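A single protein chain has been removed from this complex, and every other one stays in its place.
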Amino acid sequence: MRSGNPAGSGDRPRADRGLAERVADGEIRAVARLISHLEDGDPAAEEAMRALRGRHGKAHLIGITGPPGSGKSTLTDKLIGVFRSRGARVGVLAVDPSSPFTGGAILGDRLRMQGHATDEGVFIRSLASRGRLGGLSRATQAAARVLDAAGYDYVVIETVGVGQSEVDIVKIADTVALVSVPGLGDDIQVIKAGIMEIGDVFVVNKSDREGSDRVVREIRGMLETAASLKRSALPPPVDSLRGRGSVTGPGYQASAPSAAAPGADAPASATEVAPAPGAITMSPEELAHHLTESAYNVNLAADPELPPVLKTVAETGEGVEALADAIIAHRRGLEASGKLVERRLEGIRAEMRGLIAFRLLDALEGGAGRSREDALARAVLAGGEDVYGAAEELFAALSKGGMP
Amino acid sequence: MDKKIRVLVAKPGLDGHDRGAKVIARALRDDGMEVIYTGLRQTPEQIVTAAIQEDVDVVALSILSGAHNHLFPRVTELLVEKGAGDILVIGGGVIPEADYDFLKSKGVAAVFGPGTPTKSTIDFIRNNIKRK
Partner (left out) sequence: MSENENLKKAVEAYEAGVQKSLAKFPERRAEFVTGSGSPVKRLYTPLDLEGRSHAADLGLPGEYPYTRGVQNTMFRGRFWTMRQYAGFSNAEESNKRYKFLLEQGTTGLSIAFDLPTQIGYDSDHALSQGEVGKVGVAIDSLADMEILFDGIPLDKVSTSMTINAPAAVLLAMYIAVAEKQGVTPDKLNGTIQNDILKEYVARGTYIFPPAPSMRLITNIFEYCSKEVANWNTISISGYHIREAGSTASQEVAFTIADGIAYVEAAVKAGLDVDDFAPRLSFFFNAHNDLFEEVAKYRAARRVWAKIMKERFGAKNPKSWMLRFHTQTGGSTLTAQQPDNNVVRVAIQALAAVLGGTQSLHTNSRDEALALPTEDSVRIALRTQQIIAYESGAAETVDPLAGSYYVESLTNRVEEEALAYLKRIDELGGAVKAIEQGYVQQEIQDSAYRYQMDVEKGDRVVVGLNKFQVKEKAPEGLLRVDPSVGERQVEKLRALRAKRDNGRVKAALAALETAAKGDANLMPPILEAVRAYATLGEICDVMRGVFGEYKPSVMF
């Protein structure tokens, strides 16, 4: 557990201290307020975020995405439980779409996380996408940083994977878990949408339902196809076949860890050797190996190039320990290979670009910008202007900061 | 800057009649507000924790079981205790008018009985939230 702050649960806002300072102390109301400022585009947010610089980067940012009805919130609820049982503090950002017509939203994810409703080591915040560029709330990335700065060890960002948001999430999270579920009609619609690339861990939730093995097989097949396309020029890794082809084998029947397949190398369940509270005791290699051999996830990390595919039943918590382990193993792997820095740099670049884009749009949508835009649009319609010229003119005005 | 009104809609107590809560949640959404819906069987502690983490402007409580005199004041007390006494608390459901004064004295800003148009609730919220 990160040494946060003994005053972490302090609730009384102290007006004499700055917002950033209170956030750094883990003061709940301050954390919540700063996230609101970020959402609202309040100038106070920028000031506080600047003051908080250097305080983040420690938390493990986890993205969980998948289609509606795949049980993401329940899965998140159970993940919180696992992380809490290991002594870590957990922040959750649950993002749901805003109504495109009214800008309002009903945010109901919290409902499924009631198990931790009053746990002071858990902070849950519902965000409406308020999106103009589609996808994630513009504040999500910054909000994750706030939770990081406030001392939460894990920050779970839950988004509905139906459009742009699951692509955005890869820019925010260190580890992205892509959740699928049998029986949603087109079983692996998430994957088919061409976003398979973003998954670091694949989850087939509600795996007690009929058809879960088929979903696992399909995901595996796609991952393997993609991987073989990628490395067609490269010699295959020596042990790339280990653990494969066993998708339908006894190991996969192991909805309960006790159902370890006879003859499996190491039938110990993932839970038995779960890291002690607050610390990961195994090296990444050990953990990866252990996961490989665990009855629940025979195929996991069999090929270190391939993301693991795990089965869970979020309702009962089955497989969630193993999922937590796989998520942690992924981040450890990133750290060990140096890819974490790469990934985070990319995230920061994306965030900067986002800020620029938002700023441009803000300027455009501000009073003068809007009327200029409108005038140009009318000119295009009338034929006196072409859309390229119009955009050029708007952009030039914007980049000079000529419009409020 | 685009300040959205955020409202927590919660059902304290044990009654399962959430028609009113869901209708008001939709109406608030359709009015452009962000509604955090936490559903049935919420304890005052859960409601207050959610209200603070979600940084809402309003807590809207719906109850039909008759336990309002017990549960509403617990919510307002806890909010004050946690330094969040500025959050507007309103209530609705089957609540006898004779209890309105008591609830108001306990910090419930308004009580909306059966048949209240959603518009009245929306207007009340817009006119009474305390800007942060």
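Residue numbering begins at 1 within each chain, and the chains themselves are lettered A and B in the order written.
In this text, contacts are C-beta pairs under 8 Å (C-beta built on N, C-alpha and C of every residue); 3 or more make two chains touch, one makes a residue touch a chain.
Predicted model, so just to flag it, every value in this text is computed and none were measured.
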Considering the complete complex, of B:Arg6, B:Arg29 or B:Lys82, the missing chain is touched by B:Arg29
Sole touch to the unshown chain from A:Leu111, A:Ala128, A:Ala326 or A:Leu340: residue A:Leu111
Interface residues of chain A toward the undisplayed chain are 69, 74, 106, 108, 111-112, 114, 315-316
Chain B positions in touch with the non-displayed chain are 13-19, 22-23, 25-27, 29, 37, 39-41, 43, 65-67, 69-71, 94, 96-98, 113-115, 117-119
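In this section, only the chains that are shown with their structure count from here on.
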Taking each chain's centre as the mean of its CA atoms, chain A sits from chain B at a distance in Å of 31
Per the touch rule above, chain B residues touching chain A in the complex are 1-4, 6, 25-26, 28-39, 43, 45-46, 49-50, 52-55, 82-84, 132
Per the touch rule above, chain A residues touching chain B in the complex are 11-13, 28-29, 32-33, 35-36, 39-43, 98-99, 102-108, 110-111, 114, 117-118, 123-126, 128, 130
